[in-house]
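To start, I am sharing the structure in question, which I have written as structure tokens.
A protein chain is absent from this complex, but the other protein chains hold their places.
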Amino acid sequence: MTAPLLSVQNLTVDFTTRSGMVHVLEDVSFDIGAGEIIGIIGESGSGKSVTAYTVMGILDHAARIRSGRIAFEGTDVLQMDRRSRDNWRGKEASIIFQNPRTALNPIRAVGDQIADVIARHTPARASEVRGRAVAALKQVRIPDPERRMAAFPFELSGGLCQRIGIAIALACAPKLLIADEPTTGLDVTTQAVIMDLIRALASERGMSVALITHDLALAAEYCDRIVIMHAGHVVETAKTEDIIARPRHPYTARLLRSVPSLVDRIDELQAIEGSLPDLRREDLPPCRFAERCDRRLPTCDAGKFEAALVGPGHTVACRNPL
Amino acid sequence: MTRIALRLLSAIPTLFGVVIVTFLLTRVLPGDPAVFFASNPSMSTDDIAALREQLGLDKSLIEQFWIYLVALFQGDLGNSLTTGQTVMTEIINRLPASAELTVFAFLLAIGVSLPLGLAAALRPGSLIDHLSRLISTLGVSMPTFVTGLLLIYVFYFLLGVAPEPIGRMDPFLFDPPKVTGMLTVDALIAGDMEVFRAAFTQMILPAVTMALFALAPLTRMTRAAMLGTLGSEFVRTARASGLSRRKIIFTYAFRNALLPVVTTMGMTFSYMLGANVLVERVFSWPGIGAFAMDSIINLDYAPLQGFMLVMAAIFILVNLTTDIVVTIIDPRASK
Amino acid sequence: MTPPLLQAIGLQKHFALGPKRPFGKPLKLHAVDGVDLTIAPGEAVGLVGESGCGKSTLARLVSRLLDPTSGELLLEGREISNQTTAEFARSDRRRMIQMVFQDPTESLNPRFSVFDLIADPVRTLMPRGGSAALRARVEAAAEAVNLPLALLDRFPHQLSGGQKARVGIARALVVEPRLLVLDEPTSALDVSVQATVLQLLDRLRRERGIALLFVSHDLNVVRLLCSRIIVMYLGQVVESGPSDQIYSAPSHPYTKALLSAIPSLRPQLRERVKLEGDPQSPISPSTTRCRFCGRCPVEVAECSQHMPELRTLPDGRQARCHFAG
Partner (left out) sequence: MKSRAMQDRWDVIRHVVGGNPVNLIAFVLFALICLAALLGPVLAPQDPLATNAAFALQPPSTQFWFGTDQLGRDIFSRVLVATRLDLLIAFGAVGLSCLLGSLIGAMIGYWGGFWDGATSRVVDVLMAFPLFVLAMATVAALGNTVANVIYATAVINLPFYIRLARAEVRVRRGLGYVEAARVGGSGDWRILIRFLLPNIASPLVIQASVNLGWAVLNAAGLSFLGLGVRPPTPEWGIMVAEGARFIASGEWWVAAFPGFALMVTVFTFNLTGDALRDILDPRMRT
């Protein structure tokens, strides 16, 4: 494999809250290759969105990055000064969010919001900026882009708002797009249209995409590789086919068996017993799945362990993998 | 445009309600004005009855209301029994004094509170944030009449820098030629800087008193609204797009934060109109608040009625203005 | 065939929106526009459609939370739509139809303990019996949904999402209903928790003969739980029939689109039916034009002149399309 576009290494993030310190991420590592679409999968509380926000540098004040490196084309973005980080954001890497309507400024015309980003990253005259904003709208297949420039988010459907979000994110042709639950809350038919659009734009531009979602089926359909997260840990990383056909981590295997689209009869469904450990605990076990796991060994509690390579491009963080 | 016209129309029922309330309130005033003026023992009961008839107090309430309404439409607010002038003339004479003071105080309050609230929201937990919280909590806790007296004591009695708190003008100077009735404005129009300075210095203490009172809600709302928009998802999008700090703060966060702030401005203005009465009393300011107080003491109901109507009309106007400003800022409001 | 537990005939619900301009004709939102529906005892029926298609409104009509604009609703052959919702709430048939709501957080009164949450319907609908009987009932309902009895003293904010969902089901179950209407009960839950809830519902249906009307936007979930599926689009039923038939060979173009849009873990080679554009407005819609016009991939000129009827196809299912079958 050539050098990855983005390499996240040993990222550890804590949140300070009223009720104590929450250990949200611990030693999170994964790579995204150029032109690759990866899926970061996890249930609520797995830390998948926090990972994305850390990469983009938009965590809120309560967060503390304890350690880790986020290398983008070899440069650690965590070490950048504020100015170069601002120049990087939106130009080299950008993000789209869940809830497309609230992610847009409600009282600014969508065309102006796109133009703001273009004007920020490329020196150009106002008329030229406008032309490029229209082009950005056209690119996300918005009918009648000239007229839509003056529209406000409340006048557009959820699907159209998400296309505007994509247009803003892609206005400066970034190399990496992070899509944070981009279709949650949209109808399935709209979801398909938006996801097809993202995939098409990615392949046109050779852009990498990190799709963050709780929907394993969605990721399986669109992603080349999948990263499974559980309670702030990366538990398994592999090519999509491998994850689906030969999951090695007990959590991944259980997760797969709880997805309705993979089974034919209701009694084949299997739930995962227990719940996430309280991430405020100081005595979190080295494997945060251990307390819900039926393959737990005494060695599971014996100190930290690293993810191990179990196949080509297939890593698992487990002492007793399947 | 149609929206503004509709909004104007919708103010009519409110205005009508206001007229009813003012009418009713003053009709149940305990002192029958006729009796009050008839307290002169030389007046016979026939004279009193004649006076009551002259004032229309012998008619039914509905009839009285109708007469009142018809007069109102002709711009007739009745006569002040104590000064003998029509209420309209009295109000027109005194309104500029109140307006000058209130508007100046309002601008002062906005000029301080918006930057203060903004700065506090940008650095929560910082010194300036604590300062803004202290000022806004103190501001709502200080009764205007106490603040006013305190300022008089410090700046007039102790330091001697402020003029004597008796009215709008140095008694040794002449008023500028009347154009708007607002002395500072008229002085500027006449180009008389000495008079302007005199009128302006007279206004500083009462204006600061009122501004201190108005500061609190405006600062609080600016801070809260700013914190809200700064934490919103669209500001997160703007940050993730690498937009400059300036653009994020002003174009994205502040413009959105202005919406609730403008609404609060309207409310604050209403409070200030009420506080006017107290401040005018403390500083012997010859505005309409002081005029209303005099008429209450004298059980002279026509001026009180006129005063309440004018106040409500001004307030409805202010609300209308805030609505229009909100419509300009927020495209959603015009739908 | 056993007589239906619940039957709806031509059910309509229009919401008045007020005139657009003063003195104009008032606008009406056609949330549910003439729906027929039968549910047999112990049957599980799935109601599928996109947001805004009227499936939640239909669920509320069936639950007697809303009064229909027109149409009839029969419970075990006796009409219940001639009573207002308030009258029905006081009748002894209220407890036969219970409902489970979408958001487990906002459907639980934050001021009630879990015990009170489950006990509340018993107190109003089955007021006879002492406090010991009440406690026994509540505990039995909690056990039926695998809710540890230790949780009965807790308050909603102290529960996990899955626990809250189970409290919501226990509350509906405690008055021994014959029909459970479920409005997207798992859409706020993680998949691993969703699996538990689905299996729980299936067990209740099999063991207690409780009929289910399961409302969802997810055909994949519905097909596992329900033997029959009804697909709605803009207030109308566009297709209905046995789950496996609809899942394996949908006949209405909208059902096809819906099904092909669902991401699948097993990428099969199937043609993707893409829907472009937005649905028509549900406000005072045309009565002669097919509601799917403007998005339909097989649309012809005739479709905007004649509203297709809901026809019974040779294989027994129903579809509302000129080209179905």
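General observations
We just call them A, B and C in the order they show up, numbering each chain from 1.
Keep in mind that, in the parts below, a contact is a pair of C-beta atoms (placed from the backbone, for glycine too) under 8 Å apart; a residue touches a chain by one contact, two chains touch by 3 or more.
This one's a predicted model, so the numbers in the text were calculated from it and none came from an experiment.
Only one of B:A99, B:M293 or B:I324 touches the chain withheld from this view, namely B:M293. Of the listed residues B:V18, B:L77 or B:A257, the one in contact with the hidden chain in the full complex is B:V18. Shown as candidates are C:Q7, C:T57, C:S81 or C:S107; the residue that touches the absent chain is C:S107.
Interface with the hidden chain, as seen from chain C, comprises residues 60, 63-65, 85-86, 89-90, 94-95, 97-99, 101-103, 106-111, 113, 115, 120-121, 124-125, 153-155, 158, 168, 171-172, 175.
Looking at chain B, the residues touching the absent chain are 13-15, 17-18, 20-22, 25-26, 28-30, 137-138, 140-146, 149-150, 152-153, 156-157, 164-165, 220, 223-224, 227, 270-271, 273-278, 281-282, 292-293, 296-297, 304, 307-308, 311-312, 315-316, 319.
Quick note on the criterion: only the chains that are shown with their structure count from here on.
For the interfaces A-C and A-B, the C-beta contact count is higher for A-C.
Taking the mean of the C-alpha atoms as each chain's centre, chain B and chain C sit 55 Å apart. Mean C-alpha position of chain A lies 33 Å from that of chain C. Among the residues of chain B, none is found touching two or more other chains. Residues of chain A touching chain C in their complex: 43-44, 157, 159-160, 187-193, 195-196, 214-218, 220-222, 244, 254-256, 258-263, 265-267, 269-272, 275. Residues 231-234, 236-244, 247, 251-252, 255-256, 259, 329-332, 335 of chain B are the ones touching chain A in the complex. Contact residues of chain C toward chain A in the complex are 50-51, 160-162, 190-196, 198-199, 202, 217-218, 220-221, 224-225, 257-258, 260-267, 272, 274-276, 278.
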